[in-house]
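Up next is chain A:
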Amino acid sequence: MIEINNLNKKFGKLTVLENLDLKIKDGGVFAILGPNGSGKTTLIKCLLGMVIPNMGEISFDSKSILNNWEYRNNLNYLPQIANFPNNLTVSELIKMVKNLRPKDSDEAPLIKRFNLEPFLNKKLVSLSGGTKQKVNILLTFMFDSDLLILDEPTTGLDPISLISLKDLLREEQQKGKTILITTHIMSFVEEMADEIIFLLDGNIYFKGTNEELKKQTGIDNLEKSIAELISKQYV
Partner candidate 1 sequence: MFKIFKYSTYDLLRSRWSYVYFSFYLILGFVLLFLNSDVSKAVITIMNIIVILTPLIAIIFGVMYYYNTKEFTELLLAQPIKRSKILIGQYLGLSVSLSLSLIVGLGIPFAVYGLFMSMVIFDFFLLLVVGGFLNFIFVALAFIITLYNENRIKGFGYAILVWLLLAVVYDGVFMIILIIFKEYPLDTFSLVVTMLNPIDLSRILILLELDISVLLGYTGAVFKKFFGTGMGMLSSLTVMFVWLIIPILLMIRKFNKKDF
Partner candidate 2 sequence: MLINRYLLIISLLFYTVLYSAASTTEVCESCDYNSIQDAVDNAISGDTIIIKAGVYKEFAIRIEKEIHLIGEENSIIDGENNGTIINVSAENFSIKGLTIKNVGISYTKDYAAILVSRSKYFTIENNILRNVFFGILIEKSKYGLIRNNDISSSATHEASSGNGVHLWHCSRMRIEQNKVSNLRDGIYLEFVENSSISNNESSDNIRYGLHFMFSNNDEYFKNEFRNNGAGVAVMFSKIIKMHHNTFHLNWGPASYGLLLKEITDADIENNLFEKNTIGINIDGCSRINYTNNHFVQNGWAIKFHGGCYENIFELNNFIHNSFDLSYSSRLNDNKFEGNYWSDYNGYDLDKDGIGDVPYRPVRLFSYVVNKTPETLVLLRSLFVDIINFSEKVSPVFTPENLIDNKPIMIRINDRN
């Protein structure tokens, strides 16, 4: 369970998050949506400890995460851009990440699922963007953690891999994992998300299921209801 109280973050004069409160219960896929600059990435990075808030409290499983790092052992993160040390091979990278985390991993089925065997002994610098993203996904899913945070997971994936990713997400969902996803692909949200968290101007503007959102806006299309949410704000 994630609990965020009165979270504030400024970058210089620019306020990105303002008095944000949020509770996320265990289990389910949560899509974090919002227009550009609404604070999605900042929120996620606060959770990860990569951005240090000016004010507020974040706790994960009832323990504060600020100035703490052990909690990250129960969290997997898929960054938006994957850039790895150029001169390591894929298998060396896997070994390294395994080495850095004290828990057990299960990478073999994932390698198979994403057809990565031919690349295992290639240097990372020689991989294409899509293959890098697959390696990125592999590194995220090979550990068994309660919380998964995915930042634009679909970037650069071919349709087959995209299906594999969706399957993978469903499996994790069924295991009762908490999964946070940011994305701009609405069809992906519609298909996968149990709940939508909509951020606007540094605060939560809407939190609820897909149906609740449609009901609130009165539009039977996710993409359009989101657009409606944004436009209302600026009228």
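How these were chosen: all candidates are chains of the complex that A comes from, given by their letters.
What we mean here is this: a contact is a pair of C-beta atoms (placed from the backbone, for glycine too) under 8 Å apart; a residue touches a chain by one contact, two chains touch by 3 or more; residues count from 1.
Being a predicted model, the structure only gives us computed values, none of them experimental.
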item: For chain A, as assembled in this complex, the candidate in touch from 1 or 2; value: 1
item: Residues of chain A defined as touching candidate 1 within the complex; value: 9, 11, 45, 48-52, 69-73, 75, 77, 79, 81-88, 92, 96-97, 99-102, 139, 149
